[in-house]
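Complex shown without one protein chain; remaining protein chains in place.
After this line comes chain A, so read on.
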Amino acid sequence: MLKSITRLGFALALATASLTPVHAADKLRVAMIASESGIGDRSFNDMVLEGMKRAKKELDVDYVVVQPRAISDFQSALARASGQGFDLIVGNSFDMVKPMDEVAKQFPDQKYGLIDAGMEVPNIVAAVAKDWEGSFLVGWIAAKTTKTHKIGFVGGKDIPVIHRFFTGYYYGAKLADPKVEVIERYSGTFTDPAVGKEYTLALVNEGSDINYAVAGATSSGIIDGARESNTLAIGVDSNQNYLAPGHVLTSMMKRVDTITFDMIKSVKDGKYQGGKTLMYGLKEGGVDIAMDDNNKGLIPPDVLKGAEEMRAKVASGEIVVPNFFDLKPGAKTMGKPEIETPPSIANAK
């Protein structure tokens, strides 16, 4: 029953996709292939859609959303969309890499865009948000806001992708205040809020009053722990301030909407950069801090002002935030201006 409903939905999505060719000849047509979490995920897919909507308003383009049932349907969805003369087909997530690679080879004249994963195929433009630069900014804010001079970091797993967040966070914190202590922890799971809460409470017990949560669903427990212990948490990827109003200092957002909009604009302006992987940092507006009613007043105005100066310095190249993937194990210093690496990097072999 359920299966047939989703199947029906899929068929409808495709039907709308195939019906839309009625359009003005000069109007740009863009297709979005949603990734697994789907529209309504309050994360990447919703933000891609935001970018589409903005492009519709500002650039006068038409867009179509296709929602594949599962990862295994990505390729067929891409292939079907490719046969319908869209000016650009946008996908997101790492799961889309292989299907898009296959389809892009079959349709060499079709332009594709991939968000959140790097690729080098002539008719695909890839874009990656520099999460380490965003983490740098929240680290800087955290170090300036902490009252205990101790801040924490809880990653989902002890893996390089997560180290990249930590390195940026650590760099920002140490640049703001060399004396601030940054505690690095890994919960070992992306799916256990209860464990996330344990980590928060343990960190608070150690004296940390702001904890950066980079741990998927475990993050929700870290934020819940902040509410219970009356401390602050920092969200990640999308705006998570709403999860515990007053207890989420800010969220390090990947501005997928900006990236999507820019991609569509590049096609419209004839500046499509197929074959490249574009990096979206603070300068390009690819990462940002989330400010809304839920975290109003949590960041002191002077800190916020200072953060804007930091953002400008990163944009101008005066500050270069270290990317973990560029650091060698055992490196003693990192970034520009240079600071000492955290023990987890300095002592690595």
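In the analysis below, a residue touches a chain if its C-beta (ideal position, glycine included) is under 8 Å from a C-beta of that chain, and two chains touch if they have at least 3 such contacts; residues count from 1.
Convention: contacts and distances are computed from a predicted model.
Engineer: One chain of this complex is missing from the view, so tell me which of "Amino acid/amide ABC transporter membrane protein 2, HAAT family", "Simple sugar transport system permease protein", "Acyl-CoA dehydrogenase family protein" or "Cytochrome bc1 complex cytochrome b subunit" is its UniProt name.
Structural biologist: In UniProt, the chain excluded from the picture bears the name "Simple sugar transport system permease protein".
Engineer: Just name the one of A:D73, A:D95, A:D192 or A:E340 that touches the chain not displayed here.
Structural biologist: The one listed residue touching the chain not shown is A:D192.
Engineer: Just name the one of A:M100, A:L137, A:I151 or A:L243 that touches the chain not displayed here.
Structural biologist: A:L243
Engineer: For chain A, which positions touch the chain that isn't shown here?
Structural biologist: 2, 37-38, 40-43, 158, 183, 185-186, 188-189, 191-199, 201-202, 205-206, 217, 220-221, 223-225, 227, 243-245
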